[in-house]
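In this view, the complex is presented without one of its protein chains, the others remaining in place.
On to chain A.
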Amino acid sequence: MAAPTRKAAIVGGNRTPFARANSVYARASNQDMLTAAIDGLVARFGLQDQQVGEVAAGAVLKHSRDFNLTREAVLGSRLSAATPAYDVQQACGTGLEAAVLVANKIALGQVESGIAGGVDTASDAPVAVNEDLRRVLMELNRAKTVQQRIKALSGLRPGHLSPSVPSTSEPRTGLSMGEHAAITAAQWEIGRTEQDELALRSHQALAAAYERGFFDDLVTPYLGLARDNNLRPDTSMEKLAKLKPVFGTGADATMTAGNSTPLTDGASAVLLASDEWAAERGLPVLAHLVDAQTAAVDHVHGGEGLLMAPVHAVPVLLARNGLTLQDFDFYEVHEAFASTVLATLKAWEDDAYCKDTLGLDGALGAIDRSKLNVAGSSLAAGHPFAATGGRIVATLAKLLAEAGPGKRGLISICAAGGQGVVAVLES
């Protein structure tokens, strides 16, 4: 018989400062950074040599030899070696999905505590042999006689030696994520200025949060870096306006390096638990994970934008919880690109779109922009794909705890493959 469910508590989080690719973490592996993020969490909550129910984490850019990345990180960490772990991979949704998985097991009483995390490095990315060479090598491996071996090797061509480097392009469309976002930006008529404004606000909000010590118990310095090195506290509309567009064409070329996230390295981890587990150890409960929803869209043939799935997920989540889009004190909409956030908000305000595409009675309406990404988001902090979910969950949980009991926050994260993960947190 299933046990009655309970809501998982978010006890706290820890992450490395995020670093632009090929900067300070250029020599650190996914396993190094994930271990560092977990060990920081262990130190913060006194979990040394303790067993937690499970650790779920993942990376988007992951070498096949890291098939057990999270378990290997746990074995190298200060957690008890008896802590089970598994890998999750759902593109940029990985970190939040991992938190949902752990929270669900806590809700069902299958575990009392767990750590959800994510890590990515664009600097130490896996490089594979190209597909032609791989076929020759597999053929060679299957060959049993000398003749077969020679035949297999005769298939080798000089061009086979160029390695296959991972990219952020969509396998089925051949377009990069930026190019996809540019299509959506043009579709929703998102202007350059509003994108730059959003980017500026992200930098200012993140800088202010650091200044007031908000991240003191959320971030542990790593390899000499104490703050996200993509953060530009002194950027301005003038500086952002000078940047040349990198995605889009003609008048629609509005997306720049300033209003798009850079490739980033970093890791994050969040400690979740039952209320009882936290209370027994005298640990705080910042917020509870109330509910979550994933959605996917057909960005290949269906005409929907690649990063629009959260737009579809949120109304389902709202309906199930009897909430409206305005019933939140904080909104954390992942800034993959400034235009993604703006298109998401615009879509929810669009009556025709909400009726025709989302099948709702009408528009979800506008949100109070002063409640959006109040401690900065990915445009300023950077976006190590799988680590972003953990950054946002810990940030929002702390914002809710600061605001007092009964506050509510919404998380919306878009992911490659036309997917999205959204969740509701409450203090």
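Simple rule for what comes next: a residue touches a chain if its C-beta (ideal position, glycine included) is under 8 Å from a C-beta of that chain, and two chains touch if they have at least 3 such contacts; residues count from 1.
Here, contacts and distances are computed from a predicted model.
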According to UniProt, what is the chain that's been left out of this complex called? Choose from "MaoC-like domain-containing protein", "ABC transporter ATP-binding protein", "Heme exporter protein D" or "Cytochrome c oxidase subunit 1".
"MaoC-like domain-containing protein"
Answer key for A:76, A:126, A:245 or A:284 versus the chain not shown reads A:76
For the chain not shown, which residue from A:14, A:29 or A:344 touches it across the whole complex?
A:29
Among A:222, A:328 or A:348, the residue in touch with the chain that has been omitted
A:222
Take the complete complex as the reference. Which residues in chain A touch the chain that isn't displayed?
24, 27-29, 31-32, 35-36, 39, 75-79, 81, 221-224
